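Quick one: structure below, then a few questions.
Up next is chain A:
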Amino acid sequence: MLRATLAAAAVLFAIQGATAEENIVIGLSTPLSGSVAALGQHENWGASLAAKEINEAGGINGKQIQVEAQDNQCNPTQGITSVENLLEKNPIAVIGALCSSVTLAVMPVMERAERPLMVGVATSPIITEQAGVGGNQWTFRINPSDAGLAVALGKYLADKGSIKTIAFVGEDTDYGRGGHSAMAEALKGTGIEIVSADFYKQGTPDFTTVLTRIKTAKPDAVALYATGVDELGFIRQYRGMNIDSLLSGRVSLDELLPVIQAGALEDASSVYPYAVELDTPENKAFVEKFKATYGELPNNQSFQGYESIRVLADALKRSKELTPAALRNALKGTDMTSVTGGTIKFDDHNQAHNLALIMKVKDGVIVIETTSGT
Partner candidate 1 sequence: MEFFIQLVINGLMLGMVYALIAIGLSLIFGVLEIVNFAHGHFYMLGATVLAALVTSAGIGFFPSLVIATVAVGVVGYLVYVVLLRHFREGEFDRGIILTIGIGMVLQNGVAYLFGSSSRMVDTSLSFVSWDVAGFFVDAQRTVAVLVGAVAIAALYAVLTFTRIGKAMRAFAQNREAAFIVGIRPAVIAGIAVAIGIALAGLAGAALAPVFAVHPAMGAPILFKVFAIIIIGGLGSLPGALVASLLIGVTESVVGGYSSVALQDAVAFMLMIVVLLAFPAGLFGKGIRV
Partner candidate 2 sequence: MTAILTTHGLCKNYRGIKAVQDADLSVARGGITGLIGPNGSGKSTTIDCITGFTRPSSGKVSYDGQDITGSPSYGLAGIGLVRTFQNVRVYERLSVMDNLIVASQSLRAHGWLPLMLRSTAVKADEKAIMQEALSFLELVGMAHYAGAPAGILSYGQRKLVALAACLITHPKLIVLDEPLAGVNPTIIRKISGLIETLNEQGLTFLIVEHNVDFIMRHCDHVIVMEQGKKLTEGKPEDVRRDERVLEAYLGKRVGLETKGTAYA
């Protein structure tokens, strides 16, 4: 039985080995099943779209980019297996792994394999702490960290002047918890106080209790750090309860268009690394193509997947030879313009500082209030 399995595996590897000869393989480890599969799917779509564009424009020195996606279920175990599997295909770099815990588990594997890991979505500050100077030389991150985004949002809210108290609601994951500590840090000295912090379990259907508390406490604003299903559920019930507090935080306004058009989220604000509404020619083209190809609007994940490939391609073009080590050196020298119009340049900790966008709902449409560096 075991022998048969191994034989089958051997055949599988042989096939994979053959395809890897001609193209430049870039691995992608992201959740394609499980509760955040939709996010992973978008990252995959974004990356594939970028690869397609680059290949159509002639590829890298005549070679085609091939994106190999593997499911990591947002679980470190599957994360490591997926990356080990990708490494069998001899990728020049791997993009991943959407979830912070998976990314942290995968970093040493990539370090051992001596290939660059491009982080596009995971927000944990520990990733940056461990990368670059005195740490993991192979990890690069293009998305702004929680801290950068929170500072931008804190500054915006403070400038408004009308907000003095904030109730924080976040999912009990690195995203919500990390968001909370970043917000708390960013709001220090701004005169804004976080009066309560609630962390709910992912997949919680009912938010009545916390909303009742907020309705009673009447904070000036609610900072929400939720994703996907929960965000939609929360906002629905938030609006259903006619709560007067302003909605803010990291609200993916783009995915709430029906609610926004219904006028239910007027004056809500949000900080995000990306927005469909961003008015740059590159973004307009990206949104257009993405929608034409996949039938959905891009989101932050698709943007980061797209951008990850662009950054890698840019470095590959500058790279002296097509080896992971040369690619890493080229990445260090990256200085390119992002789709957002910001600049991508890695610091000592291999962290790039793209823009933070503050968005606001005005008259049933999303407008970008300010953009700032992170």
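The rule is simple: a residue touches a chain if its C-beta (ideal position, glycine included) is under 8 Å from a C-beta of that chain, and two chains touch if they have at least 3 such contacts; residues count from 1.
If you want to know what made the cut, all candidates are chains of the complex that A comes from, given by their letters.
All of these numbers come straight from a predicted model, not from anything done at the bench.
Visitor: Would you mind flagging which of 1 or 2 touches chain A in the complex?
Guide: The touching one is 1.
Visitor: Taking the touch rule as given, give the residues of chain A at its contact with candidate 1 in the complex, in rising order.
Guide: Those in contact with candidate 1 are residues 33-35, 37-38, 172, 198-201, 203-206, 208-210, 212-213, 215-216, 228-230, 232-233, 236-237, 239-242, 258-259, 262, 264.
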